Structure formats: C-alpha cells, structure tokens
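Only a single protein chain was left out; the remaining protein chains are all shown in position.
For chain A:
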C-alpha cells in the first residue's frame, strides 16, 4: 500500500526537510523520549548551532547560561545595540530560554541562535522592525522574560513549553524550525537585495553588482565578472576591513586561491592575522567585540565569492571559540589561545585528516590499477602521491574540463612525483573509461541527504563510470560535511564569470560579442551534486562510509561537541 521512497526524494515536513531513511529513526527515538516530540528531534538535527547539546538531555545551568549569552551576543550584533552591559548580563542570567515567543519577538530570536554558516548569513534584523523603537522592544522583552521566569520557577528543563501554537525548538535548542534562506540564493527577490544592500552599507562593505545576461533558470544567483573586483570601490587606506582580508577577498574573486581546502586554510590564516592585530577597545569584552569585528569581514568575503561549506564550518568554529573566551582572560592570553585553536583546527581537520584518509585510501589501491581523477583535488593528489611513495604500481588518467582546466595543475603535480599520467578532456570520457579500474573524486561538501557537492562535471563522471561498472570513491574530510540538503544543481550553486567560455580557435572567436546578441546566454556553473547511488564509497577521516551515512557522522560530531 505504501510506496517505497527512493533515496532521491526528500520529505518536507513542518519539522524541516528530512531524508526518508531518517524518518523512522526520528520516530522511534522520539517515542523513547517522553519529553520531546519527534519534531524537536528533527530541529535538533537540522540546525547547526554553535552550542550543540546532547540529544534532549537536561542541560546544566552553566550550559544554559552559555547558550543564553551567545544568543544575546548575536542579537546585539544584529541590532547594533550598545545596551548597558550589566543589564545584559542580568538578563542573560535570568532569562529562561523560552522557545515560544510572541510574533513580534520572533525575528530577533530567530536571528539570534543561528550562527553564520555556509547556508545562513546574517541579515539585519533592525530593518525588520520599523514600527517599534529598540528601547521599547528591549523593555517589552525583559518584562516578558521576567514573567515567564516567575511562572517557570521550579520547572525542570525538559518540559516542552508550547504556549504558542508554533512548535518551536526544544528547551535545549533555540533554533526555529524554518531556517532562513541565505542571501546569495535570493538575488531575484528585491526585498532581500535591499536588505543586503542596507546591511553592507552599514558595515561599509562595497556591494558587488551582477554582470551580464543571466540564464533564466539561474536568476536567483549572483553572476560576477572577474574584471570588476569588489576591491575597486574600497578606499585606500582601508579603515573598516583588515588588509589581509582585502587581499584574501581579491585572491578569491580572481580565482588565485581555489579549492575547498585552500580557501579554508587561507581564511584561517587571515583570521589569525586579524586576531593578532586586534586590540580590545575600552569598555568592551574581547569575546563579544571580536565577533562583531568579524562580521563585516565575512560579508566582504562573501561578496567576493560566496562562502564554501568548509569555510562556513571554519567560521562557526572560530566564533564559538571566541565567544568561549572567559571574560577575565587577559588580551594577550586570549589571543594566544585563539591562535592555538586555529592552528589545531587546521592541523586536526585538514592535515591529519588527509593523513588518515590516505591511509584508508591506499588500502583500496592495488598494483596494476588505472585510476581516474577529475580536476584538481588536493586530497586526491595527496593520496596518489602517498600511494606512489609506498611503491604501489598504478597509472593515472586525469580528466579535465573547460573552462577552468584545473586538471592541468593536477597533472603537473603528479608528473613531478613521477607518476605515469594520461590526460583527456571530459568529452573523451566514454573513450577512456573502458581502461579504468577505479575512479577517485574529491568533494567540496557532503550534504545531509547523501548527495556529493563537487566541481561541475563530477556527477557526469560518476554517471558514466556507473554505466561501465567502475567503482567510484569519493574522498572528503569530515569538516566539509554540511547540514544542508539539495537534490539538484539549480537551487544553490555558484555562477562563474561567463566570459570564461569564450575561446579563440583558428583565429575566430564566435562568442566574442555575446552580450550584444539578445537571445544568447552563457552558463558557467561551478558546482554540481552527485546522487548517492552513483557513489560506491566515501573515504573520510572517520573511516570508510557509504554516502547515506553522512547524517550519522554529523550527529556523532554534534554529540562530541
């Protein structure tokens, strides 16, 4: 009677978007926990909060306070409010993390606990409350919280306070069920654009304008030209944005730094520099002010190039670490702690992870193998070089595609090591695939429904490899795992400079004046998603898992944190 859902479908519920395989799990785990409904469990899994607690366990007082503190910090960032600090502290200590708020307060609280990650960006909450003044709202909120605190004086934490009809988050989690849509996929919405413009103006970050005719299917995405870098509009000397961030943004927008790992590492190094040069203004706490300082930098970087999933996770981590700095810590000490945190993050999540992944992957490479790789993935190149050093006999076929031609870089690195290589373009894939024994692919991010987001063309390679029965192995570190879900390459993608497609052959450039031709569009996609049935194995630093186990890993990570 009931239909069996395939892995490519998603269930859209009021608790969020979930994968069908997780449905029963949510259900059974909810039954065992009388205190929470399954919806709140979903909200738990869906949202990427910095303060991830255990699954519906009772919070200690300290954790609650920490959570409240962070919420307040975020709210403060957005409203640009410099309220008296002692009042803030009192509010933080006293207020109950109430999930149910009246509608007027909901934007503020919705904004507060959701930190910046790859799929959410901060949008000015101030613009959403035109009617009331900020002081009035603050007073209102304080009064309400006092009354709620009084009413819930002796109650245990696990109770589900649902005075409002909206089934909002659990006592532990203050995330709203409906996540806010990130700005970079709302280009066709003029309201969102206006909001973004206002926010950028406030932060003194230049707004980058779109370029060229956009294919109608992608009108919701930005399309920038490499010839207009965002740094053109910045005055010299730069006062608002740190120079290393400006340099980083320029490197991103021109494509000098490309690749998920490279971008994250560059970002973390730039942040180290920022922290080094930072000095706390008087009457401010480092933990709160530094986070505020980082917001315009992040806006600027996302104007240069939309943030990747790995960068988003790194930023989340940094913000969490910064806000965990105890207030009595001296500035030098705090800076040293932060530098160490960043170093250890890079070391653990990227360098050691790649060592672990190589160890697992080398088991899968046998003598006489013909391995196919696509584009330039730092991880896959590392694996192949390690395997070559361990005296495995194999040869590599590098597949490349226009217009980025990243495969040439991979080719250079592998040939330098001494590995025997063959080089083809992606259109010759059907010709070369009968020779291939394994396909190794890198990933940009792994989505929660098992889809692999990677450079455009990866899904094609996986498709044809499946048709020829060649195993496809994806190598990905766990810090690239992402809570988002996506089923196609349209809703959330990146559009690169369309002029890259123009080529001159035999002295003729056919697309030279494509702007003048009314009905012609050029589409230069950057990413695409590969369905999990094309992928045979994912090699991560936690081990070798199937594609559909990504949400399990995410949960494990959340519990650890």
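We adopt the following convention: a contact is a pair of C-beta atoms (placed from the backbone, for glycine too) under 8 Å apart; a residue touches a chain by one contact, two chains touch by 3 or more; residues count from 1.
The rule is simple: contacts and distances are computed from a predicted model.
Enquirer: So which of "creatine kinase", "Alkylglycerone-phosphate synthase", "Translation initiation factor eIF2B subunit beta" or "Integrator complex subunit 13 isoform X6" is the UniProt name of the chain that got left out?
Expert: "Translation initiation factor eIF2B subunit beta"
Enquirer: Among A:12, A:197, A:517 or A:559, which residue is in contact with the omitted chain in the full complex?
Expert: A:517
Enquirer: Out of A:12, A:256 or A:428, which residue would touch the omitted chain in the full complex?
Expert: A:428
Enquirer: Please identify, in ascending order, the residues of chain A that touch the omitted chain?
Expert: Those residues of chain A that touch the unshown chain are 215, 217, 401-403, 408, 411-412, 415, 421-432, 455-457, 459-460, 463-464, 467, 488-490, 501, 503, 505-506, 510-511, 517-525, 528-529.
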